[in-house]
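Below is one structure; the comments refer to it alone.
Omission of a single protein chain aside, the complex is shown with its protein chains in their original locations.
Here is subunit A:
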Amino acid sequence: MNIRNLFSFVLLIIFLGVIQILFLKNLALFGVAFVFIYLLGILLLPISVKTSPLLFLAFFLGLMIDVFYETIGMHAAAATCLAFFRSLWLRVISPTGGYVDTEEPSLNEMGLVWFLTYSFPLIFVYSLVFFIADQWGTSGFLGVLNKSFFSSILTCLLAILVQLLFFKRRRGI
């Protein structure tokens, strides 16, 4: 990853974080579907990024969001979980012949179907961890599943929309 790429990723993460905090904080469609669009910043990091830096990045990004959400630790725990499973999941669904080294797992580079198989389970794991942490002991597991499922769908949809609208073809932002 060269300097220009790094710079554009920092910008992307800050941009998504601000969107998340200012606009999406109080959004909950039908009371169950939340949006965690800032996860796109973690999901789109190049495949060559090692697990340990990824974990740190996810943890601190989650913590930043937590500070604004008044939910210290919850986003951090969930985002760390997502980052850890991202490396495993990337290995599981690697296409035949493996990844090109600098490739980003984005919609434009990998196609819609692949991106969905990549992002949906990861976002679902994230939501699951987040809502379990949020509702610890207060309500049933069914509500948690319900919220996680619809949140993942909505976040995935929005992630695809963002990439279609704002990302140039063939290159990053």
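Here is the rule we go by: contacts are C-beta pairs under 8 Å (C-beta built on N, C-alpha and C of every residue); 3 or more make two chains touch, one makes a residue touch a chain; residues count from 1.
Throughout what follows, contacts and distances are computed from a predicted model.
Enquirer: Would you kindly match the missing chain to its UniProt protein name, picking from "Carbohydrate ABC transporter permease", "Ubiquinol-cytochrome c reductase iron-sulfur subunit", "Cell shape-determining protein MreC" or "Branched-chain amino acid transport system ATP-binding protein"?
Expert: Choosing among "Carbohydrate ABC transporter permease", "Ubiquinol-cytochrome c reductase iron-sulfur subunit", "Cell shape-determining protein MreC" or "Branched-chain amino acid transport system ATP-binding protein", the correct UniProt name is "Cell shape-determining protein MreC".
Enquirer: Of A:N5, A:T71 or A:Q163, which sits in contact with the chain we cannot see?
Expert: A:T71
Enquirer: With the missing chain put back, one of A:I3, A:L22 or A:L142 would touch it. Which one?
Expert: Touching the chain that is not displayed is residue A:L22.
Enquirer: On subunit A, what residues meet the omitted chain?
Expert: 21-22, 25-26, 28, 31, 34, 50-52, 55-56, 59, 62, 66-74, 76-77, 80-81, 84, 87, 133-135, 138-139
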